[in-house]
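This is the structure I have questions about; it appears just below.
Every protein chain of the complex appears in place save one, which is left out.
Labels run A, B, C, D and E following the written order; every chain starts at residue 1.
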Amino acid sequence: MRGLLVGRFQPFHRGHLEIVRKIRGERPDDPLILAIGSEQESYTWENPFTASERFDMIRQAAEEANLARIEIVPVPDIHQHALWVRYLEELLPPFDRIYTNNPLTESLFRAASYDVVNPTLFDRTHLEGAKVRAALAVDREWEKLVPPAVVKILVKLEAVGRLRLLAPGLGHPVGSEA
Amino acid sequence: MRGLLVGRFQPFHRGHLEIVRKIRGERPDDPLILAIGSEQESYTWENPFTASERFDMIRQAAEEANLARIEIVPVPDIHQHALWVRYLEELLPPFDRIYTNNPLTESLFRAASYDVVNPTLFDRTHLEGAKVRAALAVDREWEKLVPPAVVKILVKLEAVGRLRLLAPGLGHPVGSEA
Amino acid sequence: MRGLLVGRFQPFHRGHLEIVRKIRGERPDDPLILAIGSEQESYTWENPFTASERFDMIRQAAEEANLARIEIVPVPDIHQHALWVRYLEELLPPFDRIYTNNPLTESLFRAASYDVVNPTLFDRTHLEGAKVRAALAVDREWEKLVPPAVVKILVKLEAVGRLRLLAPGLGHPVGSEA
Amino acid sequence: MRGLLVGRFQPFHRGHLEIVRKIRGERPDDPLILAIGSEQESYTWENPFTASERFDMIRQAAEEANLARIEIVPVPDIHQHALWVRYLEELLPPFDRIYTNNPLTESLFRAASYDVVNPTLFDRTHLEGAKVRAALAVDREWEKLVPPAVVKILVKLEAVGRLRLLAPGLGHPVGSEA
Amino acid sequence: MRGLLVGRFQPFHRGHLEIVRKIRGERPDDPLILAIGSEQESYTWENPFTASERFDMIRQAAEEANLARIEIVPVPDIHQHALWVRYLEELLPPFDRIYTNNPLTESLFRAASYDVVNPTLFDRTHLEGAKVRAALAVDREWEKLVPPAVVKILVKLEAVGRLRLLAPGLGHPVGSEA
Partner (left out) sequence: MRGLLVGRFQPFHRGHLEIVRKIRGERPDDPLILAIGSEQESYTWENPFTASERFDMIRQAAEEANLARIEIVPVPDIHQHALWVRYLEELLPPFDRIYTNNPLTESLFRAASYDVVNPTLFDRTHLEGAKVRAALAVDREWEKLVPPAVVKILVKLEAVGRLRLLAPGLGHPVGSEA
């Protein structure tokens, strides 16, 4: 059966990669699903990249790291927590174990009889989505925080310029002109 | 005709019960509709309980208090205030009086020619949704704040554990893993 | 625990009433939930009456027939069958038995471990929603097909005129002017 | 105050233009709102043109015919007839008269105390949306059925080719590959 | 071709009018589209007025100022920034230039090859939506901030009373009773 790791991956950074590498190493025969949460969000400070861009980052980084048997699936927010586990069961290929450090996610999946594992996080001082985005917005040493394949994609997307526009206090929501 | 009381009832506490008891006492022949607002919300700090759980709390508490002729109807948010009165007219059984202390609700219903009554609130020092939720999250003397029938339901739902997971600063929205 | 009967009740006719009467008679201690399906639909040939109007019909007919412990809950269509059982669990007060003659509904609830009962239908020659609506559209002997309390409501709503406008071949969807 | 004419205008043909011309002539001081229904639909046989394209057809035809004081507003379907009048009141600039030949639309607006007028239709043998679309699909004498300004737009849009792809029995819904 | 100016116009004030006047003066032959953003919002502090009311303010002010060739189109929020430009292309009549001072809007339209112009803002000390709303809520010298035609509409709508109800710290979201 497959394992499931949910994240927003804004962007996919080295902390994410290490978690994936570790899970794949421990269970080499089981495919791993990476669900890209908040699929519909993009061009905001919290969610700068489209699902398409995040999908590409994950796949390129996984191939670069020789990580096989990774399924990547964008998942929209449904805003009804009580339906969330059931919704994922209907959308994703079958899975029986979920990797999460979010206590609520853990409790919802435990209530539905899933096996829940808390993955070890790597270097949270630097490897956290918000910190990577902040480093991008000021164009300072962000290249060390993401896998080389993701560096390439971020350069091609001119991510530094996009994050600068979206940074709080500077950026403005689209369509909200006063 | 029926009266209408809108609330989120997260959870249904003794303040709510006293309002209902008073309305029923004053107009024993008129049924009273309790509309459960934000029906689709659950497993968040502001809205920890599902519509199903809130429905059950209200019905059990009403039966325990011998309050008859109570209709309970879950109502989704529609996020278009200008349509709200019309939407309730289409969804709920006919009513001609609304009980509310919210000045905007009052003004929307007055504009639609409804009779509006401001119910007296009971002991707002303790009997307010946010305070009941905070008491639950730290498991401190919450049993006095809700009717006995609701105590039973909250125990069965392991509400203390759920509120602790959802408490601000501790809880995390489902699916928002960084 | 409660039983659950789902229907559209367009309108609530004597066949519905007999089913409800029989269920209440067999299990006098268990409340019965009547879920009003396709809540958002109205002013079409298949769904001429609003949820509000259908709620009122059911309640008045139940009181007239001295049927107590009936919960009435409007339910929107969600168009995702795989989520349907879970959605009802989140919305309705707790139930453990479902009354249905729809084989698919039966199979979805059986898969979720519910007790399923097939209620006996009464006089399907005349007591079927489509036939009652057709009788209304031509204003012919429809009064015998619905409970007296529903007759009163249909008269007040000028249902004959509404059904005539909506009848296939005559009526036209709102907003679909060519 | 303004008058209101609702249509889908797929496409805007000479029958529509004559109705507009007549209304403007009878009430030269009152602006007229043309609401483009089913705004979100396009690239189907029933609704081949986008709201943008239909807006452009109406405006160009109105200017060509020297018809002033025409407001054009795209309107999405809301699929809740009981809310429709209220929704239009919230969306459109204020109006007090509606032009329609649809009996249900008429009855909904009369119930909300609007003045309703049935406009005379022009040459329904040829001037009906479905017939104009059929003429386009086979590229036969459609130019006589629409105002000259609309001919220009339909040519620019290569409407003949689009309608041929969408024609029933030939076209296929996007995304529905078996 | 047409120009496009997006705003929420809550309310339409003299700063908006000056921008429109300047654009019309510079390009007298090109119509200008005013897209009313967040169409579905109303009766909140950020968005007190319905699309209908805002449409009326803009049209009356434009006529008072003898500004012709203005198209006014309400636009709903779609909450998917990556689709926003494409959505406007489908909804609005054709345009080829956008007026905006929002850097993100600018970058999305530039990426889609549109001509982008930054309009000069007028007297931002007073002429900003939030300041006009604050002046209304305390009923102090707001008449100088909006065109005379808008004063009339705001008086008729009893806007001072509405804004006072909605003011932060005083107002309460509809349906959010605790």
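The criterion applied here is as follows: a contact is a pair of C-beta atoms (placed from the backbone, for glycine too) under 8 Å apart; a residue touches a chain by one contact, two chains touch by 3 or more.
Quantities reported herein were computed from a predicted structural model and do not represent experimental measurements.
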{"item": "Shown chains that the omitted chain touches within the full complex", "value": "A, C, D, E"}
{"item": "Among E:83, E:117, E:134 or E:151, residue touching the chain not depicted", "value": "E:83"}
{"item": "Listed residues D:24, D:59, D:133 or D:162, member touching the removed chain", "value": "D:162"}
{"item": "Touch residues of chain C, complete complex, unshown partner", "value": "6-8, 10, 37-38, 75, 77, 79-82, 84, 100-105, 107-108, 128-130"}
{"item": "For chain A, residues in touch with the removed chain", "value": "39, 42, 50-52, 55-56, 59, 71-74, 76, 89-94"}
{"item": "Chain D, residues in touch with the chain not shown (by the definition above)", "value": "40-44, 50, 161-162, 165-166, 170-178"}
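Just so we're on the same page, only the chains that are shown with their structure count from here on.
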{"item": "Labels of chains that are neighbours to chain B and to chain C", "value": "A, D"}
{"item": "Intercentroid distance (Cα basis), chain D paired with chain A, Å", "value": "45"}
{"item": "Shared interface positions of chain C, touching two or more other chains", "value": "42, 50, 90"}
{"item": "Pairwise touch network: line, ring, star, complete, or other", "value": "other"}
{"item": "Chain pairs in mutual contact under the definition given at the outset", "value": "A-B, A-C, A-E, B-C, B-D, B-E, C-D, D-E"}
